[in-house]
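Missing here: one protein chain of the complex. Every other protein chain is in place.
A, B, C, D and E are the chain letters, set down in written order, and residue numbers restart from 1 in every chain.
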Amino acid sequence: MTAPRFDRILLTGAAGRLGTQLRRGLAPLCRQLRLADMAAITDLQPNEEARCFDLADMQAAIGATEGVDAIVHFGGVALEQSWDSILNGNIRGSYHIYEGARQNGVKRVVYASSVHAIGYHRLADHIDANAPHRPDGLYGLSKCFAEDLGRLYWDKFGIETAALRIFSSFPEPADRRMLWSWLSFEDCVRLVTAALTAPQVGFSIAFGMSDNAVKPVDNRLAGHLGYVPQDSTERFRAVVEARTPSPDPTAAAVQCLGGWFVDLGHPDDGAQG
Amino acid sequence: MTAPRFDRILLTGAAGRLGTQLRRGLAPLCRQLRLADMAAITDLQPNEEARCFDLADMQAAIGATEGVDAIVHFGGVALEQSWDSILNGNIRGSYHIYEGARQNGVKRVVYASSVHAIGYHRLADHIDANAPHRPDGLYGLSKCFAEDLGRLYWDKFGIETAALRIFSSFPEPADRRMLWSWLSFEDCVRLVTAALTAPQVGFSIAFGMSDNAVKPVDNRLAGHLGYVPQDSTERFRAVVEARTPSPDPTAAAVQCLGGWFVDLGHPDDGAQG
Amino acid sequence: MTAPRFDRILLTGAAGRLGTQLRRGLAPLCRQLRLADMAAITDLQPNEEARCFDLADMQAAIGATEGVDAIVHFGGVALEQSWDSILNGNIRGSYHIYEGARQNGVKRVVYASSVHAIGYHRLADHIDANAPHRPDGLYGLSKCFAEDLGRLYWDKFGIETAALRIFSSFPEPADRRMLWSWLSFEDCVRLVTAALTAPQVGFSIAFGMSDNAVKPVDNRLAGHLGYVPQDSTERFRAVVEARTPSPDPTAAAVQCLGGWFVDLGHPDDGAQG
Amino acid sequence: MTAPRFDRILLTGAAGRLGTQLRRGLAPLCRQLRLADMAAITDLQPNEEARCFDLADMQAAIGATEGVDAIVHFGGVALEQSWDSILNGNIRGSYHIYEGARQNGVKRVVYASSVHAIGYHRLADHIDANAPHRPDGLYGLSKCFAEDLGRLYWDKFGIETAALRIFSSFPEPADRRMLWSWLSFEDCVRLVTAALTAPQVGFSIAFGMSDNAVKPVDNRLAGHLGYVPQDSTERFRAVVEARTPSPDPTAAAVQCLGGWFVDLGHPDDGAQG
Amino acid sequence: MTAPRFDRILLTGAAGRLGTQLRRGLAPLCRQLRLADMAAITDLQPNEEARCFDLADMQAAIGATEGVDAIVHFGGVALEQSWDSILNGNIRGSYHIYEGARQNGVKRVVYASSVHAIGYHRLADHIDANAPHRPDGLYGLSKCFAEDLGRLYWDKFGIETAALRIFSSFPEPADRRMLWSWLSFEDCVRLVTAALTAPQVGFSIAFGMSDNAVKPVDNRLAGHLGYVPQDSTERFRAVVEARTPSPDPTAAAVQCLGGWFVDLGHPDDGAQG
Partner (left out) sequence: MTAPRFDRILLTGAAGRLGTQLRRGLAPLCRQLRLADMAAITDLQPNEEARCFDLADMQAAIGATEGVDAIVHFGGVALEQSWDSILNGNIRGSYHIYEGARQNGVKRVVYASSVHAIGYHRLADHIDANAPHRPDGLYGLSKCFAEDLGRLYWDKFGIETAALRIFSSFPEPADRRMLWSWLSFEDCVRLVTAALTAPQVGFSIAFGMSDNAVKPVDNRLAGHLGYVPQDSTERFRAVVEARTPSPDPTAAAVQCLGGWFVDLGHPDDGAQG
């Protein structure tokens, strides 16, 4: 029997929606999975160990990267939130993870970027991974930051990053937009696995979607990752369309990749009211 | 059971070769199909109603668009013909249909454009949908006009258009060129269906071909339509090649997407002789 | 002394704003200038002859092209007008002129296309001449048609066309948009002269602007015409800015090349009220 | 006499090398110039007012944007420094300035970005402004962040930004790299002036160099800013070349736009030693 | 039963690794296969004839092309060797074959080019067939020469060439690089067959790889050849990875398409020691 590919992988955001899927999905790839999250994880499996800390805690974050072969960084704020939350969880937090990788000699990072890093591009533009950033909120802005951070750490320090722009990873497509943006949980695991095991990553960006019939972006530049999606929204299509009204094709939220995020105002405006 | 996606669809050119296929193919998509053609349609089905008129008749054409949810515009002249026929059937006729859509609030048009709108581009160029028009005759010129008309009505009036550049839609591939240009009738129905039901169309151009092994154009920019062809010419290949001579690779009709249309002279030259 | 480059040039729209400039500007290039317009021209010069007719009159239009070496086609409707006017003056009219060129062996046409053929593209896009058509009205749509007509007559019949997309050719820049869109009368003459005398034109598209500091489009693909503008709006800038308010940068009319044309409704809507 | 274009402009980093030049250069454009810097400014002119604060102070930064028509944001850390300095001065600081613009209705920001946002691209690539970010250090990373921030505030809030990627703005070119990267002080003033007064900016990126003979990047996409450089390094060339050795053409610092920045290690490594 | 597609095909390099596969694979396509090689072929089949000569022998090479319908040119030096060997076998040899095609009226050549014609391009660049040559040795340089020769003979003499850039065609993928570069023998036969039978080839370049999950180049521009690979390295992946160490992602041999060829010195350096 072959030994697992990695000795120890650090998974941040392990208690989150996708983190939970990845605990299961990454298990075959490593001897031990180190789970990191602000929330406590109570159902620890034999192949798992846990670290409970805030990504804004530089020392804890760097410490969590000791002794690992690869980092799957899905932690931080996952929605549009206040600037302080974004700054601490995503900007400072991601910096701490990359500093950990650098200081502890970790060679590859798989990062959960997001469609919201490019949310203002339109479907009709059919962008590829070289299109400029167009974040659709502070959340997306922090994803842009972490992508650029990954590129810097590759160019300067030789640490590889696969930045996976997750579109919509949920159990099922919940609305019409998800008919094209959906990433099934199984395909999410396939994508992270491909990113961890690809022969050469350097700094790469991949769009994280299943093999849906409707394809609004061009994933050609991620071809070297070897991600081959297996799922599609076609089997959900009739039901989703029946229960949701036809969208207004001239609405920005319909034309733009980011969907309704482009209609959000500033997250701190409520607090200032 | 789900209600059909549309209440009433207008199908122009309903008595033509493709119109006949679409009567069958579109039936599941709508409660009622309004068939329009200059020729009378005698085998009207229960889900169908007919309008017999010339597209050059502005009032009749606009009237035919009343009360419909979508228009599948396959009517007009389908071959290289005299300027007067092209002008009336395709240029004026298409304008009348779009004016009908605008005046009657129809939200989406699926238009039968043609490879002959880009017939002078070469296979070796592997163009995508952003390549400039290069019509190969008056027929193709009228297709270019209607594409631009559709773009205008989207940009200015918010009416969506999917312009489908039909390559060669026949029962079987009839010559060597059709080994790459063929669109099976079933794939034609799939393409029109995708164009009618895609979540976001705006103004889009798709190349209408089956999944033939030989692919001389790049359909990437139609990815958001969700068209997935299922047929291929490979099963016809041996027979077609056996009965047709090897072409001269330096001939314009072989190098250009438009095929023998590029060798045609002016359609009115005979009349002037 | 050298003989003039051409024996006889046909200038359509000779009584119009630019036609008047071109009568003066083209005089040195030919022995005789044939002026065509619907309006009578009363100040005929010794080197000029006049033809008074409507471009919709096919026979008259074709007749006007007999015995000429080149055609400078600036005639037709020059503003957003009713569909009937556009159809007759620009679509049918341009077809008549090209048929004249074909039937009478005229080798080159210089055509007054317009920024309104691409009016919905944005300044920020920095398009070049290969960008798809995006007309901003029926007027622009007719310019797209005539461009495609020119391309067809080059590809099929070997008649060269330089399509000059005139931006704003007026005595002086009248508003802030014209600070970048202005084409001085002298540069207009230079541009038409270059298009007439370039060694190889084929089918070419050039953006017609002076050498203004603000450059929103890329004229690289017209480099073989040899047009070198000499004027600039910089000397008018302070005055224009002082007398016109700062524009709203999010307005479509400010973002799009077509300016306020993009805000126009359908020209026939008034007549139907 | 014409009133100045702006009533009040906020200039951050006013005590810095370029800030000093801009005090002089922007004076004719506004009635009053508000100078902001951490350092006290002692030679205040009649048309100037001063605000002394740290950009990391959110309240002070937002307050400084009250009552201004435009912001010229040249403040923050100007070299590779510790993460804490970069985070506070450039990431948090720039966010504060943009929040000030948003909360106080300022319509346009001119931002001093840097070649170090794209420092790992090579001269041989001849990138344009659409090339992806490739920062060459934490300083460059913070410039990438502020560019994305500007794009977000344009897309979502309609605040225009011209991000000027300053290459090397010094009194004279000091080494061989500056023979192509130099931006004279006068051209720097011209560039900022163009960015402030361009009719339409949206979110734009310009490369800030003089009209040097050696041109390693393509500034076409900033054409709508109307920046026309007047200076060149040619007059300094012989002297610079005579006093500096020939570079190794295979060295990364010679091949990359960022120069010796690409050879720098992590700025915090010394502190940790 | 249908007659074979070709009467006689000339296969050069028939005794080599791929030549042996092609003897089997091309048999169904022609009545007779003419085998050429410097080495004697002893197991001649009934449908085969042999010519034993050195490609550097112009007269013999031209003679071998008499009476053939198509040439599959896989002969010459297949590795980095001395300049003299490359010059004679590949540069002069390929010229002789093309001269044979021209003098004897052969209409199509299928040429075994190589990844080493573009070996210094990086996986991350995702080049297509229009990318400039970047040979990684004298062997690759000779492949570039023969590609340009093929283009010339198409442009000037109308002889079609499909240049197939073979990546790694071996019985099984032997190392990690081959996990993406592998071309199975069956897919090699499919590719050559497609190139021989495609309706229109002109001068085309195809990347010769199987349908491996990891795809570092873009084969879109060979779409008109109709090559549909059927094999993949996925079934070999676990074994290959288990027996080979993880590569250094910053090594040129890992980043570049050419693999370890980019690390080779000059082949004649040993001889000069």
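Simple rule for what comes next: a residue touches a chain if its C-beta (ideal position, glycine included) is under 8 Å from a C-beta of that chain, and two chains touch if they have at least 3 such contacts.
Remember, it's a predicted structure, so these values are computed and weren't measured experimentally.
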Chains shown that the absent chain touches, full complex: C, D, E
Contact residue for the chain not shown (choose from E:Leu18, E:Ala36, E:Leu55 or E:Ile91): E:Ile91
Absent-chain interface as seen on chain D, which is shown: 123-124, 126, 176-177, 179-180, 212-218, 238, 241-242, 247, 249-250, 254-255
Hidden partner chain, residues of chain C it touches: 2-3, 5, 107-108, 158, 160, 194, 197-204, 220-221, 223-228
On chain E, residues whose C-beta touches the chain left out of the figure: 83, 87, 91-92, 95, 99, 102, 120, 130-138, 140-141, 144-145, 148-149, 151-152, 155-157, 262, 266
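Criterion: only the chains that are shown with their structure count from here on.
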Copy-to-copy rotation for chain C and chain E - C-alpha atoms, rounded to a multiple of 5°: 180
Of A-E and A-D, whichever chain pair has more C-beta contact pairs: A-D
Whole-Å gap between the CA centroids of chain A and chain E: 41
Euclidean distance of C-alpha centroids - chain D vs chain E, Å: 51
Centre distance in Å when chain A and chain D are each reduced to the mean of their C-alpha atoms: 32
For chain B, residues that touch 2 or more chains besides their own: none
Touch-based graph of the chains, sorted into line, ring, star, complete or other: other
Which chain pairs touch, all of them: A-B, A-D, A-E, B-C, B-E, C-D
